[in-house]
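With one protein chain held back, the other chains of the complex are shown just where they sit.
A, B and C label the chains in the order they appear, each numbered from 1.
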Amino acid sequence: MRKIETTLTTLLRDIGAFYEAKKWHFLSVNGIDLGEGKIELQWIFSQYGVKDEVVIYYALSDYETPVPSIVTLIPSAFMGEREIVDMFGLSVDGAESGLYLDKDSLAHPLRGES
Amino acid sequence: MIWVWIALAPILGGLVYGGERVLRARMQRRQGPPILQPFYDMFKLLDKRTLIVHAPHALLAVAHFFVLWFSVAAIFLGWNLLYIIFLHLFAQLLLILAGYSVRSVYSHIGSNRELLMVVAYEPILILVAVGLYLVSGSFEVSQILKSGGYLTQLPLLFAALLMIVPIKVKKSPFDVGEAHQEIVGGVEIEYSGVFYEFLYMSRFLEYIFIYSFIYLFGGESHWLGALLVAGVFLLVNLVDNATARVRPAQMVKIIYTVAMALAVFNLAGVLL
Amino acid sequence: MFKSMLEAFLNLFRPIRTLKYPAEEIVLPSGYRGLIEYGIDACIFCDKCEKVCPPGAILFYQNEDGTKTYRYNPWLCIYCGECVRACPKPEEALWQSETKQLSALKEEGANEGWFVWEEACKQSREAYATAKKSAKIQNKSEE
Partner (left out) sequence: MKKTIQIPLGSQHISLLEPIRFKFECENEKIIGVDADVGFVHRGVELACTRSFEFKQVGYVVARVCGLCAITHSLSYTLAVEKLLGYVANDRIKYLRMLMVELDRIHSHMLCLAHTAENAGFEALFMQIMGDRELIMDVQEAISGNRVQFDYISIGGVNRDLTPELVAMIHKNLGVLTSKIDALIGLFDNNWSLSLKYKGVGVLRLEDAYTYNALGPLARAAGLATDVRAETSDFPYEDIGYKMILESSGDIHARNFLRLREIVNSITMCQNIVNNLPVGEIQEKAKGKPNGEAVVRVEAPRGELFYLVRGSGQNMLDRVRIKTPTFSAIPAMIEVFKGAEYADAPAILASFDPCMSCTAK
């Protein structure tokens, strides 16, 4: 497992330079609540045919900052993005809410209790 | 006496249907329902609250049932075979109309498919009638049953008739009209309670209707007719348990290329 | 296709494979994970089973005299056996039998009754703790 730090502003550039469809398998988008309104966002990749090669791009952010969408680079990322919209109440361009919760639900279950 | 049989026709069909369910269960090594299960189902349906979409929709099901019953009665009474086929077609059209009269997508697709089924099997039924006429010299069922030798003269036509039996009794590979996993029963979907029961019973009548065509091929010998019916019954169930459902377009294609060719070839042979 | 047809025909003469379940009992295999059973004589009331139980199906009621009462909800239990593995005296105090629990009846109060009991257990502990505390304070003040 390798972890590479990035920021939300440079995310698209970083992943665009890194991702090749025939080499990397995009796993998922993940969010981890760090408490006090902070969140760690992760974009997780694994390599085809290589043992134990998992690469995690992560960025530290808060709940107000909109998250850029990587659907233009990786079309299958929309499911993961819709999930973090629901579970954390983030805003991701182009990702609708309502995957797991109701469309107009105000609850964001995985957000910290603060 | 014949009127008693006509009155009992749905019950007879129900027994055939129940027996078929048992047979199918045994072929799949299941316990299966008791043979009277269709009648238990009917009593259950009677207890249900009746919900209808709109009155014509419900009435069309009732009309479908009675017209079908009438056509089966016509067979029992020994009427003209062509009348019987067109009466049956009329019953089918009532059902298709019922399917189109509601807004459910499944019902519409079901009606589309019923139409395709009618298009597929109706020419074969007519050709069967023509074939029986060519051999016996009459379209009357009572006259047809008085002569014999159909099987020897019309073997390919009989094979063509065999191919459309699964369409009529809604069995694999041609159960496209019902297709539970795709369109959830097709035209039946918007019915409930008593009105569904009419559709349920008309299924029993379909059994009587199509198997009496098989019986006609026995001619004057009742034993041969009964044997044919039993054999076809077993064969249809065996095929049902050995095939998947084909697409509607494929069904029409298969019937038109294979069954139609068999029938026409046979008729040409008889004529020449 | 013809092979499947032959198979279907032969199936007519083979025994059926489905079970007549409600009419006939199912034969459970040996080693079936069944009810958790409790032997009060060997129990040392360490509460370990209560702590590890994932669904919280084992609860101890704290009596005022310091003893505890064991209570077990077979309908909440997931039969994982964690409690037996955690028990310092397995086979004597707590063990897993091979009997199957039947479904709960309404009178048995599998849900509502248990909620009441959960609440009672919680309160009994709090009451016991405060009683102990006040007794301590009293002891101290007496000294």
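Operating definition for what follows: contacts are C-beta pairs under 8 Å (C-beta built on N, C-alpha and C of every residue); 3 or more make two chains touch, one makes a residue touch a chain.
These figures come from a predicted structure and were not determined experimentally.
Asks: Taking the complete complex into account, which shown chains does the hidden chain touch?
Replies: Per the contact definition above, the missing chain touches A, B, C.
Asks: Can you work out which residue in B:37, B:50, B:172 or B:192 touches the chain that's missing from view?
Replies: Reading the full complex, the residue touching the unseen chain is B:172.
Asks: Looking beyond the chains shown, say which of C:10, C:44, C:78 or C:116 touches the absent one.
Replies: Within the whole complex, the residue contacting the unshown chain is C:78.
Asks: Which residue numbers on subunit A touch the omitted chain?
Replies: Output for subunit A: 1, 21-22, 25-28, 30, 32-33, 42, 44, 46-54, 56, 74-76, 78-79, 87, 98-101, 109-110.
Asks: Just checking the interface: what residues of subunit B touch the absent partner chain?
Replies: 27-30, 105-106, 108-109, 172-173, 175-176, 179-182, 184, 240-248, 250
Asks: Since one chain isn't shown, list which residues of subunit C touch it in the complete complex.
Replies: Answer for subunit C: residues 1, 3-4, 7-8, 17, 29-33, 52-54, 78-82, 85 touch the chain left out.
Keep in mind that, in the parts below, only the chains that are shown with their structure count from here on.
Asks: Could you work out how far the Cα centre of subunit A sits from that of subunit C, in whole Å?
Replies: 41
Asks: Enumerate the residues of subunit B that touch no fewer than two other chains.
Replies: Where subunit B is concerned, no single residue meets two or more other chains.
Asks: Going through subunit A residue by residue, note those that touch at least 2 other chains and give them in order.
Replies: none
Asks: Which positions of subunit B touch subunit C when the two form their complex?
Replies: Interface residues on the subunit B side: 23, 25-31, 237-239, 241-243.
Asks: Taking the complex as given, what residues does subunit C use to touch subunit B?
Replies: It comes out as residues 1-2, 4-5, 7-9, 11-12, 14-18, 20.
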